[in-house]
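Every protein chain of the complex appears in place save one, which is left out.
Let's look at chain A:
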């Protein structure tokens, strides 16, 4: 009989097993969905590393796999930042490379032949499956409802806010860091709940792993102390909090100091001082708690007051003294710019120039989170119902992460996990009420009224009755199902359209609807690899440094690591000055080729001329007398590239390299720049000290070879004029008196 067999399955101990099995199946399905929704780019293009930073990570991973762990640790890279080089082993977060290195070796051990590139490409999707699992664990700690965790896992699996940084090929630190973030928080909640040293130590262990993987670990370093601090302020001190926090802090700090790049920062940098301060505070609170149990009330009060005054005074004085004497470093630039939002623009143009560091407009929130964004406040509200220690954590995390995400686009990534938790809490509260088959009888629940708490929220003082009519249940369930389906459609659409482009290979649609693949970058890098000597130095703006190192395997002057602002400003100066100024710079830095990205023919807006003002600004920061941003704007304050461009603009190396010979593509006087939408001057600019070496199919990448000194000792401009058959301009010499050349 069907009903009874169902009863057997759903009730009692076998029912528990059935539910467990179902839960496992659902979680595995969610993980599979999370992985597969990230494979668009592999299917559409190929198994390729994306964007900029991943190319460095890939190169470092290859180095690790080829040369072993210890030489990776001591790696000095002389093929970047020519002629300075970079102590790569000590200036990177090694977690990502070591993780994929281990996976690679395990697979080899299992005799599965696999290319290290495929391990790298598929690492992020693989870890996103694990993130969904960690999300289930974390949310299950927050709620008694069995559905909340599953919903959160499903949200986390496909929400674009997380997919944006974890599609296949996006081999970046965030790929594993978000899993570690969520899992560390899960362990922390577990530790606070149980007050056990084991969970605290596990939190520290995964915190250490997180530190090795991503600079965003500072978020954990500050969030956990803040949680503890708020708990103390709420008068919720308990031995559980004490045990878990002290265990985490002691072990976690020691663990984080093992990473060479982090080193002694945890005890010297202001970013980490809140953790240390709370560590001291909790000792005092624990001591006071201990004393209280031995002393009568009055004496204890006196002791407490004097102790508080003494500590505050000593602490403040010590902090001021240490900061003034320079033992504690000031806030790091990136961190400081989060609080004083105008800081970066004035003091650190290189941080302000990165598009990921721009503030977030509201459509970006909706784009990345869809309907989770309005379930989010509702979920935060639900946390106030019970407000246990773990719910306090959710509230703090929510407020703080929303602020950060509003200030910087890239921090949307840290907001996404908590949005998924909160949204799942809200939605599961609805579904748990509306998906009950039985109808409550109106008489039965008046007796349940007694158990109302006085402290709770006003709206939840009445007891829960349940939903009476099937119409209500049908309406709400139906609309929620619709929203969920819409969410899935939205996520798929966003992932497919916005986040699956490798940005190394571009795709566009032809008028007839067919796909047109633009592969200029790889074409140009491959040309470099095939046609230049192994140690030819390539100068380009720093955005392309990692790609040149990874794909063309040639030394570069600057790259995306941006550790040396002066060196970047040098490149900026060379790009923005006249040829006569730039040429000595190029010679002094052994530059053989210069690479520029030009989108004028195709209308590719991310090209160098659009980034040009940042080069000027960064150069101006170091040489304010020689490069001036004002000179690149017309008298009316416009940034123009056409006939009315300023002389500084027209004579800059960047302008000349971008438009060199471009006019010859068009009928006379018809040359158009499709990015800036303007007509260009009739004549293309004359380059004297460089010669065109290669231009890719769609003119996106242009390579120029730096000329050697002239054989006859002439000026380059004279030599070019001679080759063109122009007569030497003597006309000026006959006019007027002779002038002594002072230069």
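Note that in this section contacts are C-beta pairs under 8 Å (C-beta built on N, C-alpha and C of every residue); 3 or more make two chains touch, one makes a residue touch a chain; residues count from 1.
Everything below uses one rule, namely that contacts and distances are computed from a predicted model.
Peer 1: Looking at UniProt, which of "DNA repair protein RAD5", "HBS1-like protein", "Oligosaccharyl transferase subunit" or "UBC core domain-containing protein" names the chain that isn't shown?
Peer 2: "Oligosaccharyl transferase subunit"
Peer 1: Given the contact definition stated above, which residue among A:14, A:91 or A:479 touches the chain not shown here?
Peer 2: Candidates A:14, A:91 or A:479; residue touching the omitted chain: A:479.
Peer 1: Tell me which residue among A:85, A:624, A:647 or A:669 touches the hidden chain in the full complex.
Peer 2: Looking across A:85, A:624, A:647 or A:669, the contact with the absent chain belongs to A:624.
Peer 1: Pick from A:49, A:380 or A:601: which residue touches the chain that isn't shown?
Peer 2: That would be A:380, which touches the missing chain.
Peer 1: For the full complex, which residue in A:32, A:254, A:308 or A:464 touches the chain that was left out?
Peer 2: A:464
Peer 1: State which residues belonging to chain A touch the missing partner chain.
Peer 2: Against the missing chain, chain A presents residues 341-342, 355, 359-367, 371, 373-378, 380-382, 384-385, 387, 395, 398-399, 402-403, 405-407, 426, 429-430, 433-434, 442, 445-446, 455-460, 462-469, 471-472, 475-476, 479, 482-483, 486, 489-490, 493, 497, 610-611, 613, 624-625, 629-630, 633, 636-639, 676.
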